[in-house]
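Part of the complex only, each chain left as placed.
First chain written, first letter: the chains are A and B, and each begins at residue 1.
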Amino acid sequence: MDLTDFEWRLTRPARMKANEFEREGRLKHVIFAQQFTRQLLDKLCVMADMIRELSRSKQGSDDLRRLLSHKRAMLYFTQPSTRTFLSFMAACQILGITCNEVRDPSTSSEMKRESPLDSIRMFSSYFDVIIMRSKLPDFAECCAYLMNELERQERRSVPIVNGGAGTDQHPTQALLDIYTIQRTFQFDHREHAPRSRFHDLRRRYTDLSLGPDRKVYAFCGDLGRGRTVRSLVELLSLFEDVTLYFIAPEHETLKLDVDVRARLVKAGVDLHEFDSLDATIDGVPILEKIDCLYMTRIQREHNSAQQESEIAALDLSHFRLTTDRVARMKSYAPILHPFPRDSVVQEIPTEIDQDPRAMYFRQARNGMWARAALLVHLFDVVDDLYLLYDRAFKEHGEPSPRGR
Amino acid sequence: MDLTDFEWRLTRPARMKANEFEREGRLKHVIFAQQFTRQLLDKLCVMADMIRELSRSKQGSDDLRRLLSHKRAMLYFTQPSTRTFLSFMAACQILGITCNEVRDPSTSSEMKRESPLDSIRMFSSYFDVIIMRSKLPDFAECCAYLMNELERQERRSVPIVNGGAGTDQHPTQALLDIYTIQRTFQFDHREHAPRSRFHDLRRRYTDLSLGPDRKVYAFCGDLGRGRTVRSLVELLSLFEDVTLYFIAPEHETLKLDVDVRARLVKAGVDLHEFDSLDATIDGVPILEKIDCLYMTRIQREHNSAQQESEIAALDLSHFRLTTDRVARMKSYAPILHPFPRDSVVQEIPTEIDQDPRAMYFRQARNGMWARAALLVHLFDVVDDLYLLYDRAFKEHGEPSPRGR
């Protein structure tokens, strides 16, 4: 087996491939966002909440660390990444998974002309899951096929998790975004609190409902190259009555990809494109209609020389937040950003960080809980998590806040 | 908030700043040596001893590893460091803290123009303490202000520990030096042994007292650039009747900083400057008067071109130990060195390593215990440590060697 043996499989439709990456309704590998069903997303969000709540106490943290203390992970991140890498490290550590890493793209074995698949199979000899970001396009997917093939031969095989690679998707970023949206639209800012804040809002915004359904989502910035946006809109299309606004400069590289657009339209999503945060729809500023604003950074590092000069010529002020613009937004509408943000362009200036709607740092922290939930699912210890959770809250004489 | 918002705070006197870095008499962040009071130093030394003694047995080690097993640390060391980095790693590991590291100064996020404070806030999203050494001057202090600001906003905030940066201080090195001095001047070389060795010495050296007070400390070598010396003399000035000798070449770069000198004089410290280890005072060689000798390396890597040639012209033989010089020292006087030592200049030749007064390798190991004690203090589990310790020694039917 080598990479070329898997090439023909790469071009098949996502739904067909998704079947190969699951087993008895459970994910075996996590390669692209389309593998997440609405039902699975709901489950993972509940589990992420449970892990977060257990982590508040020393006892709960120590219990969680025993959950997967017999597992060892390989974080194979040969494409630079700090945030996703550290978030996965922390997620593993929360569950007691021992972490190992290979980050140098020029490992000694490659210099000795080892094939990439041999390297992956070496990792699978020593470790129990491979979380990866590689420069090779579609490499995570090929690794998943290799593992499936080994399983078929009754040889050792481990789960592959795509940490976001090349022009690929970034499924776990989409998962954490959904989790952040889900959590925000519960409107309970304190744990186990009655939903008082939601009831207040309900009186002011009579159309408002709980959860990600029936909301207007706006994406602003570099929508063409952000695999984050691509993965997230796939997941949002699973929810009911979502409206998507895409706000990007008039430049082919930065605008929403036509394929993505076509897929969304086909999925029946109500979508609109704008060239400024100040655009209006039927005379109403879109800023006043948005339930959730997702900002992104212009990915300068991927510019070609020509793009560089073209993009430098654009007026990016239309795609930057200001305190004035934020003031016009709904009082509950979260502002998200996959981070890092650009400290020169300042698509989100730091003075907005203090606004209660600035959710981007919590969003980062949510990544840790969401990824931990995903690992609990992959290693099939969901029941153990529920047991821990029920016991923790029974012991304290409190009603268990999250029923099964 | 960005770095410029904190600039005005940096120039305030240390005592004023120290208040912001503590809470109810306990340190919140560790930024400079002046934060340590005499009382706190005494406490930390006792705790370091307890951790060291517990570590001797498997049971004690395993108990210690449960103390902070629910915490995750970020060691952000973008300025090269092996010794301090590994010492902090080991200290964390002794207490069960899970370690994560970022050591590459050009992380991907910085290439994407993320601001340094955004990086720190990302770390604080995933981890429970940030131990750092950065090239940016005063950056650790700014990070502490950021965390205080976040705390004020009721957002997530974690302790910042300065691992020694730029021209800044190196507070934890000073702490471990004090711990080594404190321990050496107990003169009990075996655990729980009656102080027989001290009583022997007491007969020979009638002026000798226990502990760091009432001693003569000599510092030799590169006193101008060693942040280690700067931090340590701050702490020594907290003890009673200390006399400080500074032995450095006649070169502005290498001599004691005039500001530090002025501060010490103001604090009532008796200090003397010399240009050779063979200098005398009232006809008596200083080597015979010294109770503790602190050697340092000439920090060539910080030389400018001009300094390089000037320093090359100096006769450094006056600032090097030899077996002859050591032979003239008091039989109990410890020789310390913050390490690494220079194997070319040989300010301490290896033949001295076998002398019982050579304490520099124990000093390194002490860094691990002292830093662990500091983490126990920062995370407010001092009572748990005492509990462990009392239980360990009661279980063995021995009297607890360290009372509270």
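Descriptive notes on the structure:
Here is the rule we use: contacts are C-beta pairs under 8 Å (C-beta built on N, C-alpha and C of every residue); 3 or more make two chains touch, one makes a residue touch a chain.
A quick note: this is a predicted structure, and the numbers were derived from the prediction, not measured.
Here 2 copies are displayed; the structure file describes the full homo-oligomeric complex as 3 copies.
In the analysis below, only the chains that are shown with their structure count from here on.
Averaging Cα coordinates per chain places subunit A and subunit B 42 Å apart. Interface residues of subunit A facing subunit B in the complex, by the touch rule stated above, are 55, 58, 61-62, 65, 80-83, 86-87, 89-90, 93, 297, 299-301, 339-345, 350, 353-354, 361, 364-365, 368. Within the complex formed with subunit A, the subunit B residues making contact are 1-2, 66, 69-70, 72, 74, 98, 100, 102, 107-109, 111-115, 117-119, 121-123, 125-127, 153, 155-156.
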